[in-house]
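Omission of a single protein chain aside, the complex is shown with its protein chains in their original locations.
Chain IDs A and B follow the sequence of writing; residue 1 opens each chain.
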Amino acid sequence: MDKIPILKMGQYLLVTVQVDLYDRLALGLESDLVNMIRKHSSRGVLIDISAVNIVDSFMGRILGNIAQMSKILDAHTVVVGMQPAVAITLIELGLPMTGVHTALNVEKGMDLLREQLLAQEPLTPEEDDDYQ
Amino acid sequence: MTIISKETIAIRTEQDAVFLRHRVTEYCVKIRMGLVNQTKLLTAASELVRNMLRYAGGGVVLCEVVSQSVLMMGVRLTFTDKGPGIADIAAAMKDGFSTGKSLGLGLPGTKRLVSQFDIKSQLGKGTSVTILKWKNG
Partner (left out) sequence: MKSLAAQFLPKKHDEILNVWMNQQLLHEGLREDLMPNDDLRKDSDELLKAILEVIKKDNFSDVNPDEFEKVNEVLAGISTSRAMNGFSPRETALFVISLKEGLRIVLEKNIEDPKALYDEFVRISTFLDKLSLVTFETFIKGREEVILRQTSEISEISTPVIQVWDGILALPIIGTLDSSRTQIVMESLLVKIVETESTIAILDISGVPAVDSLVAQHLIKTVSATRLMGAECIISGIRPEIAQTIVHLGIDLSGINTKASLAHALKFAFNLKRLEVRKAGEFKKIAAE
């Protein structure tokens, strides 16, 4: 059976969906990702959907689920590269995916993950300088 | 309204749904439907195929290219299954209604994505949904 590959990059997991999504494939991705986050104690997940032409209510829900599940496991999820036509269709469908963080491309998505990680860390010594 | 071409595709598995997607894309490209409208139609088709597979175990899809005038061309899809049928169509067409475990956006969301939407259902006999998307709207 087909599988969507998940790449591990340091503290992050990287998924690039290159094929047409269908339900079983999306469900497989959901469970694989959750297991990978647990196994590697990942802090962030980046899902690139720039090659995906269709996201319907089911696949939109899977993306939302992944975001929620990874949140529980203390990892942030960013969905990047959504095509304009897909975004317009999701809105018309009634699925604004408010719980999911988004970014324009992989680069901006990585920046967002790093920022979110930094915001959680305690202040670094350099920043403490100001108070001395 | 004139029918320019038609084809019937049987749906039994999720793989058939992927095949249907490719065929519908080809029709859309042939009549030069814009990308956003194409995506809306394909997404609507994807919702309806899922319903067919989930509630009726499959069915058939009739794909037609129709035209009303030179400027008004569109793609019409008719999804017919022999499933249990829908007891209360009015309720099924409301946002947030679901007998399964879904978000309940399937039918009302699908209606918002297409130009014309028609649903007929008989309890115990099956359901037939027709959607039409004009190339410019």
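Definition applied: a contact is a pair of C-beta atoms (placed from the backbone, for glycine too) under 8 Å apart; a residue touches a chain by one contact, two chains touch by 3 or more.
Fair warning: this is a prediction, and the values are worked out from it, not measured in the lab.
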Contact with the hidden chain (one of B:I9, B:V36 or B:V60): B:V36
Residue ranges of chain A at the interface with the undisplayed chain: 79-80, 82-85, 87-88, 90-92, 96-97, 102-105, 108-109
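FYI, only the chains that are shown with their structure count from here on.
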Chain centre separation (chain A, chain B; CA means) in Å: 30
Chain A residues within the chain B interface of the complex: 20, 22-24, 53-58, 61, 83-86, 88-89, 92-95
Touch list for chain B against partner chain A, complex: 14-15, 17-18, 21, 35-36, 38-40, 42-43, 46-47, 50, 95, 102-103, 105-106, 108-110, 112-113
